[in-house]
Every structure is written in C-alpha cells, then in structure tokens.
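Just one protein chain is left out here, and the rest sit where they should.
By written order: A, B, C, D and E. Residues from 1 in each chain.
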C-alpha cells in the first residue's frame, strides 16, 4: 500500500528508490542544489547538538555540574560518529534482503554490508545527493538522540557509565528503530505505514522513553525535590534553545533530502508550530503561575519543535498551529505537574518535553496529514486508521526503548555502577570527574 | 520608469514578475540551488534575532534585566510568526489590484487574499523558489524589525505593554511600509523609485524612528544618566554582534532571492562595508577618547551592516568602503554625543545606530548605485535625482513610523500602562516580571 | 605533471581552469547549487573566527583579559577584510605571468591587477560560482589565519603592536604562502605537487610557526608557569570549539568550491577525523592524568579538524580515522609536555595544536591519498614521494613563516614595542587597553 | 578606634559612599552579601518548580574610624541609606584594637 | 551583645538557616568566602597544567545576638553544620558594641 503513495515522504524514500528496487529506472543524477542544501542541513543538525542542546542543558544545571553536561554531549558526538562509521550506518540503512510486506531479520535491523562505509565512493549517490552527505546527515540524528537523554540523568551519572550506556543504547535501540521506521519498504514500521517525516518516533519518543527509565533507575538527585536547584545560567539556556530552533530547519526541512517545495513547506510549518507552542506554554504558565518566564517560553518552543517533527513533511500551516498549541499546553503540564505527581527526577524534562511532545506530534501527524491543509493521506487510508498506525508505532517505540534501556542500565549498575558517590555529587561532577571548573570569576 | 529597469533588485521583483503580471510568460521553474540558498538565508536571518540580536542586547543591560531582554526578543519571534501566518504575509505581499503608477488602497497595504497562507501549496513558486520559502524568509525580516526596537526601551517596559505594542506596530507600521517599498509596481515607494535592496528603510529607519519615540515617551531609566549602567556581559554582546555579522549574509545576499552574482556581490560589499565601519568607529573612538573598545568596534560593525543594507544589491566594493566609513564615524557621534546632547535615554542606541546608519546608507545608496563600481541607476535617473528619491523615502518612513509609534504608545500608556513600577525597576525586570534570575553563580 | 592530474583538488583549480589557461574551452556557466553552497561555506568560515575562535580563546584566558582576545579577533576580521580588498586578493590570486613549471616572481606572489577587486563584475565567474563569492570565501581564510596566532601571545601584547603585526604578517607571510600553494600551475609549491586541500599548510602550519616565534619573542606571561592561570569560562570555550567544528564543514567541504561528491566526502572525513581525535585526546589524557576533561576533548577535536584539513579532499573515511587518532595523541603530548619541556609560553597552544596538528595532517595526507580509501595519487607519484613533497612544503612553510615573523616582531619591538607594561599586565588588558570589563556581575 | 559595619540595600551604595566622602571618610571596604531578615525575599519559578528565595542581595560596608567620628559616620550612613521600608539594614559597631597601613607601616589613627 | 561569625560548608547553609530560625534568630548576613585550612583542596588540570587549588568554597555567617542567646546560637549552628569530617568550619564570637536598625533608628537589642 504505502510503497506507491506519493505522500510517503520519509527521508530514505529516495534512498530506497535509487538504492535498490528502482535501480533499473533512469539513472539518478547528482543535483548541486540538493547537495548544497543537504550539506548545510547536516551542519545545522550538528549545530543543534554542539553547541545547541549542550548549552540548553548546561544552562539549566547547577554551576558545579555545567561542564559535565557539556562533556557528555561532546563525547557523545565523538563516540557516536566513530560507531556510525564502524557499523551504525550499515545496521541502519543497509537494505539487503528487504522486500515490501515480507517480515524477517532485515525488517528489524540492517546488515554489515556498509560497515566502515564499504563501497562508498566520492560519486556514490542517494537520490540526487552524494551518499557521503546522506550518511553524515543521518549521523547527526544518531548523535542528537542519545544526547537528548542526558537531560534525564544530569548531575549524577558517572562518565564511564554514560559512555557505556550510550554505546549500548545506540546499538540496541537507536539503530533498530531507525531501520524499522526509515530504511524503506520491508522495514517493520515503514510497512505498517507510520508517518514520521523527521524523527518524532525515531528521535524524540525514543529518547524520551529512555530518559524516563534512566531517571527512575538512577534515582533522584540528592536533595530533590526539597532543595532549590535553579538553572545556573539561563543566558546559556536561551542561546541553546535559539540554536535548536535555527538548527531544526536542517532537521525538518533537511528531511526532504532535497531543496524543494517539501523542504520549504517543512520549514514554514516548523516555524509556525514552534511559535504557537512557545506562545501556548507562555500563556498557560502565565495563567497558572501568574508570570510568564523565559525558561517557559523557550521550553515551549522546544516542545513545538519536537511535536512538528514527525508532521513537518505532511502538515499544512493550519495543522502546524494546532500541533504547536497542543504541544505547548500538554508539555507544560507534563513538565510542571506530571513528574512532581509521580515523584521521579527527570532533571531536565526529557520525558515531559520529548516523549510527550513526540507523542502529541505523532498522533496529530495522522490527523494533520489528511486535513487542515496537509498534503493528504495515501489512497485508501482514513484519518482514523492513520492515527491508529501512529499510536501503534508510538507504543512500540516506547516499549522497545523503555525495556531495552532498563535492561542496559540495570546491567551497567551491577557491573560498573551508574551513579557517582555522595561526596562526588555534593562536590559537583565538574571537579569530581573532570578536575575542572566551569568558571573562574 | 522603474518597472523596466533591470537594476531594480528589491526582493519581491521576482514575486511580482511571476506572481501577477508576467504569468503569461514562460512558466517559472523551481531551481534547487536558489531554493537551497533561500532556505539557508532564512535560517541565517532567524539566527540574527535569536540568538544574535538577543545576546547583543542582553549583554549590554544590567544583570538584573538580562532575561527580560531575551524574553522580549523570543516572544516577539513567536508572536510575529503567528501574526504573519494569520494576516501579515497577506497584507504585505498580496498585490491584488496593484498597477504601476496607479495610486489606491493597494499602494499602501495589501489585502487578505493570502491570509493564513491561503492558496499556498507545496509547489507554489515565487520566482524560482517555493512560496513557502519566500514567505518564511520575509517573516524573518518582520521578526527582527520590532525586535530591534527593544533596545530603545530596555530595562523599564512592562511585558504586557511590549506585546501589545509589537502587535500594533507590526500591523500599522511594519506591514504598510514593507508593502509600499517591496511589493512591486503600484506600491507607493516602489513607484517612487526608492532603492532599498535589503531593508534600510523597511527595517532600520523604521525601527530606529520607533525607538526614538519610544525612548522619549517612556522616559529615562531611574538614575540615568548619573548612575553607571555598564554592560553586564560584553562577552554575550560580542557573540551577538558576531552572529549578526554572519547572519547578515542571509539578510543581504538573501535579498537577491537567488544564488547568483547579485547575491555574491551583496555578500562581498556587506563584508567590506562592515569591516570599514568597524575600523572607522574604532579609530574615531581611539582619537576622541584615547582608547579603542570592543563595544565600540562591534557597534561600528553593526552600523556598517545597517548602512550597507539598502545598497547591498547595487553598490560596488569601493562604494561599500565609503558607506562603511561614513556609517562608522557618524553613528559613533550619534550614539556617543547626540543622545547625551538631547538627554533622551535610548538605552542601547537604536536611533543612533539603526536610524542614523539607515539614513546614511539610504542616501549613499543613491550615490553608490551610479558610481564607484555600482551596478548603475535605471536609465534616465541621475544620481541627484536618486538621492532625492532616497531622501523622500527616508523622511516618509521616519514620519510614518514616528507618528504611528507615538500614537500607539500614548494609547497603551493610558490604558494598560507602559512602564513598570519604581520598585520593579529597582529590583530588576527579571525577578519582577518573570520570577527568574539570569545567573545562579 | 600536476596540471593534468584529476586528483589535484586544491580550491583554485577551477579558478585556474576557467580563469586563465582553459578560457578557450567551453564557456563556464554559473551553477546556482554551487553558488548557494559557497555563499554558505563563506558564512560558516566567518563563523569560525567570529564568534567561534574568539570564544574558544577568550574562554581560556583569565577574566581580566577576556575582552582583549575578543577585541583582537574582531579587529583582525575587519582589518584583513579591508586589506584583502585593497591588495590581498590580488597578491594571492592574480595569476598573470604564471606558467606551469616556470619559476619567477609570479611563482611567489601575485601582482596588483586585481587590486580593489578591479575588473570584478556581478557576473564574473570563477569556475561555476561568482568571483565575488570566491573572493569572499578566500578572505575568510585570510582572516582566521592571523586570528589563530592570537592564542600564542594572549594576555600580554599591545593592541597597537597586534595591529601592526597582523598587517605585516598578512602581507609578507600569508599572501605569498597562499599564492605559492593555491594559485595554480606556475606557483612554487603547487608545481612541487603539494596536496593541501583546505589549508593545513597555508593556514595551520603557517599560523603555528608564527605563534611559536611570537611566544618566544614576547616572553612568558608574568607568573608563568608558577601561577595558576585557569580558563575563566570553559563554557565559552566549549561554545567556541563547537562552532569551530560546525564551521569547519565550510572550511573543508567548501574547499571543493562546488556542491559535489568531493565536498560531501570532505564533510564525512572531517566529521570522522574530528571525532577520532577528540576520543584519542580524551583517552590519552584519561590514561596519563587519571581523568578526562572537557578542555581536553574539545582541544582534541580542534586538533583533528586541523589535521584532516589538508587531507579532506583526498582521504577516505578509514584514512580520516588514522589522521584523527594520530593528531589527538600527538597534539596532546605537544600541548601538555613539549611546551613545558622547552619552557616557552605559547599561552593557548597555537604551536602545539595548529603546527603539530598541521604537520601530522600534511604528512598523512600524502599517505592517505594513496591508500585507506583515498582518491589516489596522481599517476606516477608514489606514496613515499608524495610524503617527501609534503615534508618539503611543511619545512618551507615553517621556515618562511618563522623567519619573517621573527623579523617583523623584532622590528616592531624596537619601534613601537610589543608588550604591555608590568602594571598593565597585572591590571589586565581589558581595563588597561580598552577601558572595559568583560562582566559586571 | 571602632569598626563600623553596615548592611545596606545595594542600590544605596553610591549615596552612602557620597555621604561618607562628604564627612571626610576616605576608606571603605565593601562586600556583596546575602541578607536574611524580616524583609521577605522573592519567588522563583522554573518549569513549575516554585520556591521562595528568602535571602536578599545586600551590601556590607566596613569603615574603620577613630572613636570621635563614629556618630558622624553612623549619621551619614543612616541618612543616605534609610528608605523607611523594611530591609534598610543594620549598623554594627565593634571596637578595633589596632590598625596598620601596609604600605608605610603607619599605625592606628594615622593609618586610617 | 555578641557577633557570632561562623564559617561552614556551603551545602549546609539551608540546614543551619533552618536551625537558627527554629530558635528564633531572625537575621543573618551571609558571605561567600574561600577557606584555607586543614581540609585539602582539589586538583585542577588544564591541558597538562596540573595544579592544586588549596582553597575551598565556604560560607560565612554573621549573626548579631544578645549575650544570653550566644550559646543557643552556637548549638544550633554546630548541630546543623557538623558532619564530623574535616573542614566543617569554625565559630568565632566577638563582642559587639552597638547595633542600630537603619529603618527605625532602634538601638541594640531592639535592633536585632
């Protein structure tokens, strides 16, 4: 069903067409405009993690832990890059043995035929762009996803445990989910018909679920929630959020894998959903607490960015407004109330913003593709059915990521240990783990 | 006269050609290179406001008000985006009923036919790029213009008043001026023949005039000018100024609405005018005060960026040097002397840098288009005549923006009130209005 | 030999082909995709200096000198731009009188035929892009190179001396080396056959050699090495390093002067070498000192970026890993041990990171072009021979830059003086030279 | 000799300094401190985590003076720092054994 | 009256504040200080430059009290700040000549 739908706009569509099945058709030709855009989109998504997300997070922790967060994000960037080269790209995007509607090992995970970028030459293409660009673009998604999880266990995790967790989670959670959603016909969730243009499921729900589990397994920070733990530098957080917004154009519009109308519309709806969510969070907070805050409005913007992500290739401007408002309001309550109600310490609200925002977006993607100016659903698919497909994919991802994260963390806890000592936590991770201080003022 | 001049390079020219009159001619085709560049240019102009301008401004205020400035810029970004979607784009760029040389309602303001992006599809084009990209690119200009004004009343305006002011000013001042200058033949200032490639009039003089009025209507900050109010973090200001410089390539070269020689030359002259203005301000300050300062050199760079903006599509490298040096020297005296002489408290020199720099640029645009390596004036237009046209447009914009800003502010003052209380001002806007502190060191 | 080798991928190749010799062949046509990419690449390389490098450096100095570093980088940006317009572009890229294999004045330095961009029109091309874009792109390299040297004499140089030094060094060192390596057949090092895709020799070894000489000629900072001089804000340093990483895509992939497979592969190998170097430095530091640090991992990343620079157009992913690991380990020992052993005070390790990283990269470029997935060496050139050519170019550049830097600095020392007074150094350069403080907290 | 230590509101520092200069006080050492007292603090709110910050930024002045001048100093401070609102601060007076000027070795009254 | 000055570990500030409030102390002035003492500092390392930082962040409390309450104050501080580990800090007691409340002009015990 889906393989013929012109509206199926997930990034690897072109890969699929030119990489395997459609090779017989007219030979793909490189396009310098598409290539130009995708190189820049890659730079923009990298900018989202370093320095974007790093600063967004580092500003929110206490001064004594600011560097530890920057360190974690930077090390993840380096570590995931090398793993991507070694086997990640291959396990995610090797489509050997896949066929639409047939279930097998290859529906879950790719093989090793592209390990160490085997077979990639300067002139290898994916669609109209060099394969080197496609592989690096996808890498930046693989980097930011585990980096997002950092917010959940900030201020208390051992750096060794972080490295081990990220390497394992990347391999056992990120790569399979990416493969299942984006690698093309024959992949589990692709065949199910999930719409996830730029990674609501692959990136945000995936990271958010892992974050919740990690927050619970690691336990609360010393003193939480009694002690005040105000952000040490909201200036850094605002820089980070701003760079996330700007960089997200690469994330969403880049997921068109071309400089075309789909990319343009993805940019427009991204802008609108983000703005709407920022205003929605601000207004809700204003109504509930009496004052609007800058941490609030920027968090609302991030919630909007998260929620529009899966819909950015299919929703229209009006749909974007709906998605933005819903994400702004619901994520506010998730971050401000839910975690307090349940008592877990998801330090920087990875679950409340990324999982909740991602779920809101995933479900509304089903709604907004087919109405409110969206591009329309594949023939024969009703809105209700698409929403069900979206919901199934959400649950599948929550479960896959949650269960495997739990297993990985428990294993690490029993072997190398997850958490710093009480003394280290009191002293702060910067000095305790890295022999450095963030500021010498 | 101007409608046939090949040198008329304001951004909406292509819109005009492909959108209304010239539809009969050969069908416009999308160009992936132009599209790639314009998506990125949009991201760059957004980067100018968040985090660029926000940081430039936030670093210059006292620590207790740092977040309030960041909050204002971020909220403007969100608010203007949604208003742009609702009616802004339509009022600015709907050209229904316009005809070259004919004056009517449509010469001043567009209609509502494009409200909520009505009629915009994934494959709608403006020239060679998707209309979605054109609309988002133009939006980023609509965002930064009111954000510039923030500098004039920093450290004392109520946040509610700010929101109300921006919504009104955007509607009554920004949209008409944009329409009159950029929407094409039939628009008032377009028909007059004004050269404003990237927004010297639309953005800078417009914002600068409003800033001066706002500074006067709100009155001085408590303690000004006796009390020292040094910038709380020049590091942030330098980051902001640097991002403004980089992002301005999107602003000026993006105004070519294509990746071509005009864009390239716009980038080159932008670089040269900015560099010259930075050196000119630095040297003037060095001569006058005995030492060069980093706040000085970066402000000089911004003055150069402002001044080259209207000329960036028509001036050559030598003209850019002239414009840069003039802006650097004159804006220095405007910021350092003029406001002290007249005693108004334009906190961050919106008038001194943006209005004065914009006027210098607008007038010299007339000079440098026709000489010093410029692209030449339309046939039959002398330099003197063009300078007169430029001067008329400057005065018109100063008056339109000044008078309407005055009206809006006075109205708001009598209704919701413009200014925080004395206690709030002493405590700082961050805590008083937003319950937050910028740093917890 | 080299003029026919398809593997010779230095940026000006296209210039050479379309600018002089090959003019008779099919007329070059502008390509909007290539132009789009090169405009953005230019913005990215500018971003590397302001704010990238400025912050990387400013964060590492003591608070009292933070602004002086920002000031130096910003002033260099402005000064070099104007000099580039006046004569720099011409001396670097005017190829009048050059012919492959013939030695003469023009093999060392260009003429003045392009001074003040003479002859450059809106539609002038270099290869497939506007000449204005090519000239601005190259300018950004001319800016960052002297800015790199700032790290060597940070916290003690007079601002007047800095300006004089940079103007002289740019003219006598940067322009000739650029010309000799990149201007095309007939240039000294080009004819020798050196591979320097994006500036390992021109930028990094050149700056690193000057840095070492400057550190020695100026002498140590007061109190070095006894007194602790911890970085005043590692947060700024991490922002700077992150922006360097992101911006470096413009530097390396932009050196393809087109949006094609070479650019794409340059991006991929840049990412991999940087990641590998970051991990290598981190691991080495962890092993040697017992803890990994954020200053370490980001410095490692910069070392990797430096080292892959000359190789980025010729190495494959596996070669990139090798180059990254070698740079990470060797630069660690150069920065942590070498300067302590010899006792010079290269404040921010310009020699240890840029010269050493540049040398590692230059030599391994010879190795990795011909093996490990590289694009292959020109016909008839063995790996051994290429490494010898690389080594000769390294030595030539070290000597040219070192000797001329020494002469310039000694001359300035005897005339205007290089170093601030003891009192100024104790008070800090920000107040002493610029009447400003970085923070008012 | 006495050491007069005053805790005042930060934005009053300039006025107090001027008042002290007017009566001829030439030296003051100033510290930024946090004050807990009767004056209420403020509320901060971060993503729904609301908490009351009960300290307030204050400035602490130390002024060493000869006994005869204590009252004048106290009057100068009080006059300039008083707003009549809670939180204006306190003045503490303690006796001071010796004073020494490091530069010259001068002692006590000469050293002030 | 006495001035009780205590140097404590920063993360103990909240507990000490609470303990003081419980015994009715209404005013405290707090300064962030660096302490050198028997407790060892930490090592910092920047690109191979390793050095020992021998100061530690501490918090200094000043509490003016009437003589009768000195012991109660000392007990409250000690009880809340003691961890038994080196570096817990010191308490210094000095005599206080006069106290004045700037807002009202009240003196001494009334001013506390």
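Structural remarks
Convention: contacts are C-beta pairs under 8 Å (C-beta built on N, C-alpha and C of every residue); 3 or more make two chains touch, one makes a residue touch a chain.
Please read all numbers here as calculations on a predicted model, not as lab measurements.
On the side of subunit D, touch with the chain left out of the figure occurs at residues 3, 17, 26-31, 64, 94-103, 105, 111.
Subunit E residues in contact with the hidden partner, per the touch definition given at the top, are 2, 6-8, 31-38, 54-55, 58, 60, 74, 77-78, 81-95. Although one chain is not displayed, its contacts with subunit C can still be listed: residues 227, 426-427, 431, 435-437.
Definition applied: only the chains that are shown with their structure count from here on.
Counted as hops between touching chains, the shortest connection from subunit A to subunit E is 1.
Looking at which positions face the partner, subunit D and subunit E present mostly different ones, since fewer than half of the interface numbers are shared. Put simply, the C-alpha centre of subunit B and that of subunit E have 53 angstrom between them. Counting partners per residue, subunit A has 31-34, 36-37, 40, 230-231, 233, 239, 259, 289, 291, 293, 295, 435-437, 439, 441 as the residues that reach two or more other chains. Touching of two or more other chains is recorded for residues 44-46, 50 of subunit D.
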